[in-house]
Structures are given as C-alpha cells and as structure tokens.
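Have a look at the structure that comes next, please.
Omission of a single protein chain aside, the complex is shown with its protein chains in their original locations.
What follows is chain A.
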Amino acid sequence: MDEFGSPAVRRSNAAAFSSVRTETIESLTDLDDLERVYAQLCAEEKRLYQAIQRADDILDLKFCTDGVQTALRNQDYEQAAAHIHRYLSLDQSVIELSRQGGESTAVDASLALLQEAELSLKALVTKRLEEAVVTGIARIVETHQPIVETYYGPGRLYTLLTHLQKECDVQAQKVRRITADFEIADATAAESIIREHQQCLERLLKDCQLSCTVQELIGYYIPMEEYYMRETVNKAVAMDTAEAGQLSSSMVDDVFYIVKKCISRALTSGSSDCVCAMINHAISALETDFREVLVTKLRAGFPASTLQDLHRGVTSAVSLMQSSLQQGKIQSLGIESQEQAKTAYLVTLNNVQVCSENISTLKKNLESDCAKLFSQVAGSEQAQAKIDSCLSDLVNTASKLKDLLQEEFSEYEANDPWVQQLVVQLEQLMAEFKVKKVACVFIVDDDVRSDGGRVCPQVGLYPVIYDTLTSLMTSLIAMELEKTIFKSSFSRVSEILDYWGPNSGPLTWRLTPAEVRQVLALRVDFRSEDIKRLRL
C-alpha cells in the first residue's frame, strides 16, 4: 500500500513537513549557539593547556632550582648547565606571570637562585678551563724544569717546550669546537652578528695567556733562528765554489736552501708573526749582507781581454816598423789570471740572475705553504694579509737584484772599459812611437852625417819618411781595429751587410772581403756556409 497514496495522508504529510521545516530553522539557530559554545570550549581548553603548561613550567622552574643546587653541590657541572639551559628556555612571560601569582615570593626566590647559579657556573667553568689548559702546561714546565736541567743541563728546556707545544696544540684544537658551535648558532643569524661572534672569538684566543706565552717563546726563538741563518749564509759565501761548466756558483743555491729551511721552520710554529719576522730577517740578510757580496764581486769588473787581440796586432805592426828597436810593452794581466777574473765576473752576473729567480720561486712556495697552513685558522685574513705584505717585500728584493744587473749593463754601455782601455793604451803606444820615430830619424841623420860631414842632399826626404811611417802606422792600427769590429760587433753574419758596400756610408773599410771572411771565421757561433755565402 502506498503510504502517501490518499489525499488525506498527503495533507497530513504536508503538515508534518512544515513542522519539520520550522524545527530545522529553530535547530539552525541552535547550531549558531552550539558554535559559540564550541568556540568557548576551545578557548577554555586552550587556557586549560596554558594553565597546565604554566603549572609544568613552574614545576620545571622549581625542579631546576633544586636540581642546580644539588648538581653544583655534587660538582656535576654538566647537569647544572642542563638545568640552567632548561630555565633559560622557559617562556619569560610565563615566569613573569608566575611572579604575579600567589606564590610570587617563592618563585622570586627560585629565580634569584637560578640567576645566581648561572653566574657562578659561568665563572667556575671559565676558571676551570683556564686552569686546565694553561696551569696544566705551566705546572708541567715548573715541575720538569729542575729535572731537565739536572739531567740534561741548562738550555734543554726548549726541547721540552717543543714537545709540550704539541700537546698544547692538541688542546687548542678543542677550542676550535667553539667555531663549530658558532657556525651552527649563526646559520640563520645576520651577517653583522656572525662577524661580531668571529671577532669575539679571535680576541678571546688572541688575548689569552696561552697565546701570550707562545708569542714570548717565539720571541726567544727568532733571534736564534736569525743568528743561525746569518751565520750559515756567511759560511755558504765563504765556501763558494764554481764548478767548471756551471753558469752559477754554489753559494746561490746554498744560500737559498738555508733561507728556505729557516722560514719553513718558522712556519711550523703556526704563528703568522713568527713567519713574518723570519721573512723580514731573510730579506734583510739578502738585501744587505748577501747583496754586498755580489756587489763587491761585480765591482772587480770584467777584464778587457779582447784588447789583447788588438794589442798583439799593433805590437807586431810596430815591431815590423822598427825591428832594430826595442818592442813597446803594454801592461796587461797574465792570460791565466785574466781568464779567472773573466769567469768570476760572468759567474757573478749569472748568480745575480739566479738569485732573483730563486727569490721568486721561494715566494711562490711560501705563498702556497702559508695559504694551506693559515686558511682554516681563526683570524686567518689578518694573518694572510700580514704574510702577503712581507712576501711582496721579498719579491721587491728580487727586483732590486735585477736592478743591480741592469745597472751593471748600463754602466758598461755608458763607460765601456774596453774602449777606455783601448784609448789609454793607444795613447801610450803613440807616445812611444813618437819617441822611436825621432830616434829613427837620428839614426838616418847619423848615417848621413858620417858621410864625410857633408850636408846630404837627401835631407829634404826626411819629412816624406815621417809621413810614410805615420800613415803606415795609422793604416795598420786602423786595420787591426776593423778586424776587432768585424769580430765582435755582430750577432748575425747578415748584419755585416748593413755596414758594407752601399750601406757603409762615409766609412771606407780597409779590409778586403777575404780578410773580413777570415776574421769572421774566428767566431765559433757563425756557420762557415753563412760566411761563404756572404756577398761582399
């Protein structure tokens, strides 16, 4: 049967529907109320949680206060620190609120106790830490000094200290944990705070008694190292030998080995001040003492041995002229000692060059060593800047040595000792020749006179003889000079053409092409084909 079949049923149903609708609307109004009640309940719940949290916090506070006191009494500092950490992480507003409550005096007392405990713990830890690191080392030195001195004699404390230093360094490694800690704490912090933290840490480490003592120890070490370096450098100079065939002598490499060793040793101290001081001292040693040695050797100069060729040529010409007369002598060094002086000078020039190269190598090596050593240490920027500055001074030393070389070369260019000596010796020779020419005339004269004491009609020929002699002499000297020029002026065979034939300008060469080829053949660095091929 259909429930909603008859119209009567339908009607009653309609009435029921309308009543449901009214109820629904009414209940909707109730829903609003309900929502309000729910919100209220939520708020209540939140407050309840807060109340519980506060109660917890207060309980914690109380727990911390008691805990800290117990921990401090038992010297359990880690536990005490944990309690204080918990107290510091409590919501400050909660603590404030707690003070307003009924138990304000009790809470206040707890807080006071906790703050006091915090301060005393901080002081205690700092003190203990200092004692542990510094006093520990100091005590070891104090107790061991008499033993070391008794059994090993005075002056051995240094060895003990070097060993202790190692331990010290191990301890100091632990301090580095602070850096790691700061790194975590600063992960989200502003740049300025990070920098401030770093500066604080640097200052803490730099100003601590330990670093002061280390610095003092370095202060004792440096004069020793410097003295050692200076003396050994002097020794290397004194022992200097030049092997045949070597371009430079032993002292250059020896000196740089010494300097490198000394600075490397200073580097192992791990102190930038120590390294810088040793670099400075090394610069001093190189720029003053060692440079002086090089300069003195260069001052000895290069013996003008090429002059000998000319000398031989001219003297043979003169001897041709006046075979019956005594040959003129030009003072010169013995060939052997002259060769020695020549080699010594060239070796010194090479030494200067090698030194300046060595300095650059040393600088590069030190730079990378220092970068490796100081890159991880706190305050490394400052250390690096200091070292960079000292190293750039070292490079200046290299360029100062190069200047020395340049000076020497320009000096030779401006005042070529060869030319100077040539001029002096030619003058000497000519003066001698003048005397001999007069003597020669007297001989002729005497011959004429012996002829019955009559005045010879040939007397009018004397000036002609002088002129012939003089021009012959000049021509011989000029030819010898030309030979010297062709032998030593050109670096390539073809360059000769710039001064030959149509290119010779106002010059007229006395040498024949064959003679030029002959002279050029004396050069070991010129190929004979090139000389033959030369179109003269």
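Everything that follows uses one rule, which is that a residue touches a chain if its C-beta (ideal position, glycine included) is under 8 Å from a C-beta of that chain, and two chains touch if they have at least 3 such contacts; residues count from 1.
By definition in this document, contacts and distances are computed from a predicted model.
From the set "SWR1-complex protein 4", "DNA sliding clamp PCNA", "Ras-related protein Rab-30" or "CST complex subunit TEN1", the protein name that UniProt assigns to the chain left out of the figure is "Ras-related protein Rab-30".
Checked against the full complex, the one of A:I222, A:L422 or A:I496 touching the unshown chain is A:I222.
Only one of A:H281, A:K297, A:K363 or A:K483 touches the chain withheld from this view, namely A:H281.
Of the residues in chain A, those that touch the hidden partner chain are 206-207, 211-212, 215-216, 218-220, 222-223, 226, 271, 273-274, 276-278, 280-281, 283-284, 382, 385-386, 389, 393.
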